[in-house]
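With one protein chain held back, the other chains of the complex are shown just where they sit.
Letters A, B, C and D mark the chains in the order given here, with residues in each chain numbered from 1 onward.
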Amino acid sequence: MSSYKIPIGPIHVVLEEPIYFQLEMEGETVRGVDIRSGHVHRGIEFLAMQKNIYQNITLVERVCSLCSNNHPFTYCMAMERIGRIKIPERAEFLRVIADEIKRIASHLFNTAILAHIIGFDSLFMLVMELREKIQDVKESTYGNRMNIAANCIGGVRYDISSEQAGFILNSLQAMKKPLEEITKIYLHNGSVRRRIEGIGVLTKDKAVEYGVVGPVARGSGIAYDVRADCPYAAYNQLSFDVITENTGDIKARAVVRIREIVESISLVEQCLKALPEGPTCLDYMPMIPGGQAIAKSEAPRGELMYYARTNGSDIPERLKWRVPTYPNWEALKIMLAGCKLADVPVIIGSIDPCVSCTER
Amino acid sequence: MSGIMGYFYNLVVFPGGLFALAVGMFFAGIDRKIYARMQRRVGPPIYQPIIDLIKLMHKETLIPRTSNQKAFRLAPLAGFAGMLVLVTCIPVPGVFQGIGQLDNLLLILYILAIPAIALMVGASSSGSPFGAVGVSREMVMTIAYEVPLIIVILTIGIKAGNASGVLADFSLKSIISLQKETGSILSDITMVPAFIAFLCCIPGTLGAVPFDIPEAETEIAEGPILEYSGISLGLFKLTGWLKMFAVSALATVLFYPVPYGSHWLLSVFLFILKCLFTILISVTLVRATMARMRIDQAYKFYLRIPTGLALLSLVLTIFHVHV
Amino acid sequence: MRNVMKNIVQKSPWIYRINAGSCNGCDVEMATAALIPRYDVERLGCKYCGSPKHADIVLISGPVTEVVKDKVLRVFNEIPYPKVVVAVGICPISGGVFRDSYAARNTLDSLIQVDVNVPGCPPRPQAIIDGIAKALEIWKTML
Amino acid sequence: MSSFLKIILQNLIKGPSTEKYPFGDTFEPAGLRGKLRFNAEACIACGTCEHVCAGGAIRITEAEDCSGLNMVIWHNSCCYCGLCQFFCPTKAIRHTIDYHTAHKQEDKFNYAERGFIKTVPCSRCGKQIVPAAQELLEQAGNSSDEIKDLLSMCEKCRQKETVIRGALRNV
Partner (left out) sequence: MSKSAVMKGFEDKLLFGLGNGYTLTWETYADGASSGWCKLNRASDLVIVAGYIAELKGRVMAITPMINEDKDMSKCFEIDYHFFFEGVDLTVSVLVPESKGEIESITPILKSADWHEREMQEFYNVSVKGHPNPKKLLLDGNNNFDENTMIPLSEAMNGSSSTALWEKVLGSKNGGRM
């Protein structure tokens, strides 16, 4: 059979975002992959050096709207480290709540998209309907469905009243049963399993070699989670499990995500229970002295790292971040090798790629 | 009515042409509506296919520069014409007998392949790489579902032949008249596997999930019909709706043509009802509960389960008839 | 008769979305608005289509980055007339937070004719539905 | 397939969960960050909002006749992040829950919130100054006449006056 080339993208229905793959095909089998990116390169790193530290809170939130909370969160953490600012304890908990709610939404979205890619629209809609619950929580607590704008340097910008806490708890409670149902479907439904089991395997060795992070790493049996390994905010006061699976295939990654949603729900519940009284942020506009710092957090897609350097003015000298998809991307080549054309979108979807994060 | 005028009437008004189109669109509308309801959506109105069609007629038709223009333009027409002939061949029990020798099952099976071939011709002339993948997939799919389909038809032919004293009788007329005497074929337990096999083939022929692999939206962006727009796309849609009617009508005629009403109107009503039932269980329900298969999986599936079931029926029938 | 036709036709807008370098926010919201049961634009006759050649209404999000610009234009030119363009989110409209970047030097309306703007970051699905409704009004006049 | 049949059946029985919108009501939480509203009365023209706005959606410019300041918030560049509202000392700028932002292209550049911050002459030297808003005084928790008096002056006159008052008190 002669080989031929198939372009996927850059503007393609299956890809949420523009990215260009050139697949070298032999029949239905993929023989080679050429990834060309840069379509979402918006020069944000450059912009961050033009805008002041307050504007950057908003700017970095727009790096990617799916993990949008983690960017300002980590950025603020880096700035606070430079300024040696201790944020109020209530704010630490509120940050965790915002982060976990975002994580739930992001994981649900990826779970849904996986169903969409394998052509199971009813399941897609089932999961997306569930996601609407958490979207409503976001919208009523933070005011926006995607960019929740929870963080500021020195604390958080929102507060949770007891009614709101009740609403959040009720919504989360209502999610638990459907979530169980969905877990069962991904684990046992034959028609889903046929498309996700044993495909796109990334072994543990390869995962270590490529330095993958997040659910991709955890799906390959690496128990690395920034929240547990280098706790930040209020995570050291909360208890949760680091979910791992050992098979390293699409299913493993999907199951890791779904199980993490359950953990996240429990984290939010713990936070709301333990939420201390007090202010939510500093009562002045903080100035940041010159210095440099690194901050890390666990975004829905894995470890997110920020490096900031300031010079005492309110425009940062350098701001650099490394998003979780960045190391995961290269590992795609291992997963895609020798798979079928129909598996390509599923495998790409399974690493939960965030092109806009990667290309900035 | 008889002669040329009669044929013309059959082709354009009933049971082909307008009637088939109306019923096909109605089925498509119902299918979309029920599908939506299964997902807790309101869904489009039932008459949505008609609106879509009218809209497509108003749209500009773009023809890709790299395409083989003639083949690209003619392919949808050829598919539509083939389908039109096909629906004319299928009798409506109690109302329409079918035209002469044209009600032969084997002939129908041949014509059924025309839209698929037209689609392949159109897609491969479009010059798009997705089209090319779509074509190869469509080919595999056609081969896959034809196997059990042929066995099912053979089984029914043998059964009908037994009644009229020949080895196999593929005339739909005799199949209907057989069932009129002995009751629906489905009431014979040995034919249930064949029926299930036939139901499995329906989504394959119609290109519905889980067998919409040649047009997989999320993989190859609607593949073969990717480059079509405007009225050409409309023709493909029309062909699809006619096919929907034809396949379900075929299932009805083969497996449960009886009972039909005493009045022709009642007969038509019952007929449509049975067809609708076929579509609902074989297309709507299946596509709401399953994920798309991969082409190799679909191929294996067809060569295992429906073929196996059909063979089972065939063996049982031969055993029943000759031993 | 023509008016009747127009009224009929406007009930079948097929939607195609182009991501011109968006941060996912608007994109996800467009997908949400178009596909999920809660908003279900299919009840308005809308359908998401996979090929630009089938589209009537184009939703474009993202700040039209330099790399994606030519590709967006190419896909856009493949959409048959009549077509209506809806710019979703502030990025295609004014550049938004990315306005001064070297990688996003154009607003969408400097490249193609835009008909409806739906600012927001991202706009709610309801707002996107509003935008589609506005686009339909314009589409009707084009028929 | 079989496990999903149950869900499908449940869905059929429960009926559609689609909202009526755009023909009816929809979920509109109170905390929604919609279009910005500007209250010129409360504004003290400190410029913080303009400074923190990442989208560059806020411009405060001097009016041509020098009678005040023009405040323009362009919705088409606003990223609805809420930083201006968060940092505004008098809450003169705030989000409404109005999210109906769709508009036609003709209105693109008109689609803005405008306000006019009137300046008043300094009670001493007559230089145009932005008067202190009531909200600011309330926040400071002090609205004695003495302070109010000071607020009607420009920066320089205020300094002078304070020095004089201090001197008087010492006497």
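Heads up, the rule we're going with is that a contact is a pair of C-beta atoms (placed from the backbone, for glycine too) under 8 Å apart; a residue touches a chain by one contact, two chains touch by 3 or more.
Note that the coordinates shown come from a computational prediction; the quantities given were computed from them, not determined experimentally.
Visitor: Just to verify: which one of D:Leu69, D:Ala112 or D:Leu136 makes contact with the chain not shown?
Guide: D:Ala112
Visitor: If you put the missing chain back, which residues of subunit D would it touch?
Guide: The list for subunit D reads 56, 59, 61, 70, 72, 74, 77, 107, 109-114.
Visitor: Across the whole complex, list the residues on subunit A that are touched by the chain not included here.
Guide: 36-38, 41, 43, 45-46, 49-50, 81, 84, 86, 208-211, 229-233, 236, 292-296, 303, 305, 307, 309, 317-318, 320-322, 326-327, 329-330, 359
The criterion applied here is as follows: only the chains that are shown with their structure count from here on.
Visitor: Which parts of subunit C, given as residue numbers and ranges, touch two or more other chains?
Guide: 37-38, 40, 43, 50, 96-97, 100, 121, 124
Visitor: Where in subunit D do residues touch two or more of the other chains?
Guide: Within subunit D, residues 1, 4, 8, 16-18, 54-55, 79-81 contact more than one other chain.
Visitor: Answer with line, ring, star, complete or other to describe the graph linking chains that touch.
Guide: Basically all the chains touch each other, so complete.
Visitor: In their shared complex, at which residues does subunit B touch subunit A?
Guide: 38-41, 129-130, 132-133, 136-137, 209-210, 212-213, 216-221, 288-297
Visitor: Given the complex with subunit A, which residues does subunit D contribute to the contact?
Guide: That would be residues 1, 3-4, 7-8, 17, 27, 29-33, 48, 51-55, 79-83, 86-87, 95 of subunit D.
Visitor: In the complex, go through subunit A and note every residue touching subunit D.
Guide: Going through subunit A, the ones touching subunit D are 51-52, 54-59, 61-62, 122-123, 126, 129, 136, 139-144, 147, 149, 152, 157, 181, 184-185, 188-191, 285.
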